[in-house]
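One protein chain is absent from this view; the other protein chains keep their places.
Per-chain residue numbering starts at 1, and chain names A and B are given in the order in which the chains are listed.
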Amino acid sequence: MSTPVITLTSDFGLRDGFVAAMRAAILGILPDASIVDISHDVPPQDVAQGAFIVGTTCPRFPEGTVHVAVVDPGVGTDRRPVVLMAGGHVYVAPDNGLLTYILSAHGAGGYPQPLAREDGFGMPTRLPVPEVCSAYLLNRDAYWLAPVSRTFHGRDIFAPVAAHIASGVRPGDAGEPVDTLTYLNLLHPVREEDAIHGRVIYVDGFGNLATNLVAREMEETKVVVEIGSRRIFGLSDSYAAGGGLLAIAGSHGYLEIALTNGSAARRLRAAVGTGVTVTTAG
Amino acid sequence: MSTPVITLTSDFGLRDGFVAAMRAAILGILPDASIVDISHDVPPQDVAQGAFIVGTTCPRFPEGTVHVAVVDPGVGTDRRPVVLMAGGHVYVAPDNGLLTYILSAHGAGGYPQPLAREDGFGMPTRLPVPEVCSAYLLNRDAYWLAPVSRTFHGRDIFAPVAAHIASGVRPGDAGEPVDTLTYLNLLHPVREEDAIHGRVIYVDGFGNLATNLVAREMEETKVVVEIGSRRIFGLSDSYAAGGGLLAIAGSHGYLEIALTNGSAARRLRAAVGTGVTVTTAG
Partner (left out) sequence: MSTPVITLTSDFGLRDGFVAAMRAAILGILPDASIVDISHDVPPQDVAQGAFIVGTTCPRFPEGTVHVAVVDPGVGTDRRPVVLMAGGHVYVAPDNGLLTYILSAHGAGGYPQPLAREDGFGMPTRLPVPEVCSAYLLNRDAYWLAPVSRTFHGRDIFAPVAAHIASGVRPGDAGEPVDTLTYLNLLHPVREEDAIHGRVIYVDGFGNLATNLVAREMEETKVVVEIGSRRIFGLSDSYAAGGGLLAIAGSHGYLEIALTNGSAARRLRAAVGTGVTVTTAG
């Protein structure tokens, strides 16, 4: 038997010992836990960027993995701590949109129901939990550290709950069922007859721009990608192939805009929210 | 049986492979060691900041954990490498003040004896080891890597000694007893009849300011916190509750000054050493 895997994602950075305090909390409950950092460099309080990282990375772990995600500007307020079971994985997080990509992957048509499109890019809405998932409000303090601080529920609530679940506690024992969770309005491009209007949803450390356009839906040789005043013709086979600005199927499955040996974000002065339009060449 | 936990704290950063070299040294001695990073982003040579991280994070790990802490501007000089046993934990570190918070937590009244107050904030002094602890000078090179480099005792002395101790070697076998260790003068605020004058002792990655004032000693609704020309009335329940500059009980137990969704350090141009005064409203 291998040890249960618990992953950690946060905006805590690695400088202050906050992540280590979460690990200490887990090891105190489950001494042989196998703990993996996803990222702790989510920009401070940036739930949308955290949601992308959680959504594109966590599901790649083996089934049964327990994921702790804490980008939590509302810590100490009445925002809800929740656990979500989805696709054989368990997610422990504040209910603030951080699980948007996970939830959407299990709902019919992306979300359980369509969100408003152009208006309110990135805005949160409370929507039903997909039918194939289940979710619980964490309200059983028997599974928390005591005393619970006002400012660090990652250490005092989320990590201990994850450790208990990895130890065999059922998520339903850690809280009561909830029917709705918070989604961020990020994933729906606007489709017209001749064009799809999407947006940049993530900028990685190389400056590559991930968009909310699914790459496999595109005819590689025929697409024309417009961003700002630039046009890119066709998709490239590699970052090196373009020798400049290029579009490519990203490793996450989304259309990505990159610059050979450089930062597309800097070159284009693009950021999350920047519009991207794809048309098909005659 | 779970594997022994060894933690690592340093100012090495994660870029250069120095931390991995410490892990390699440990794994060569104890192949199934469970190694946890506390932080490697202590500001270079900043012993006081390292001491805060060690002091607030290491004791949260399970008893029996062996902690390696290396912020060591005096590497290669006659500063002493030591091991400290305190509160069921083992600390392996240079004797330069890095264990100040750990030592103080076990001494009567904060330190074994009072340090000078206003003068010499942050200055080192050699003081007795608390009675409930024991300490040893690391001078048995049988537990070191050979040859010992001039510049990297983390890899060649501290990590191997920790691995041997985690493997069952008694700290007293790795060196000879010492009666005094180095403390930094950080922890004592100045108490007057109507006010307590403290200082900022740590600035975290969010820009939150930790002070050397113990939060649980304060009446939450009645305190007035002064920093620079700003006054904060009462303690907040959450980072979000203030909607601006606020004071709150930090997750480390110290009074903390924060800014909702922002950096108090930047807003206030505050840093380690900045004065903070607390009075009680009529």
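The criterion applied here is as follows: contacts are C-beta pairs under 8 Å (C-beta built on N, C-alpha and C of every residue); 3 or more make two chains touch, one makes a residue touch a chain.
In this text, all values refer to a predicted model and were calculated from it rather than measured experimentally.
Of the listed residues B:T151, B:N261 or B:T280, the one in contact with the hidden chain in the full complex is B:T151. Chain B residues in contact with the hidden partner, per the touch definition given at the top, are 12-18, 20-21, 23-25, 27-28, 31-32, 44-45, 73-77, 149-152, 155-156. Seen across the whole complex, the unshown chain contacts chain A at 2-3, 5, 7, 9, 14, 34, 36-42, 53, 56-57, 60-62, 204-206, 236-241, 248-251, 256, 258, 261.
FYI, only the chains that are shown with their structure count from here on.
Chain A and chain B have centres, each the mean of its CA atoms, that are 33 Å apart.
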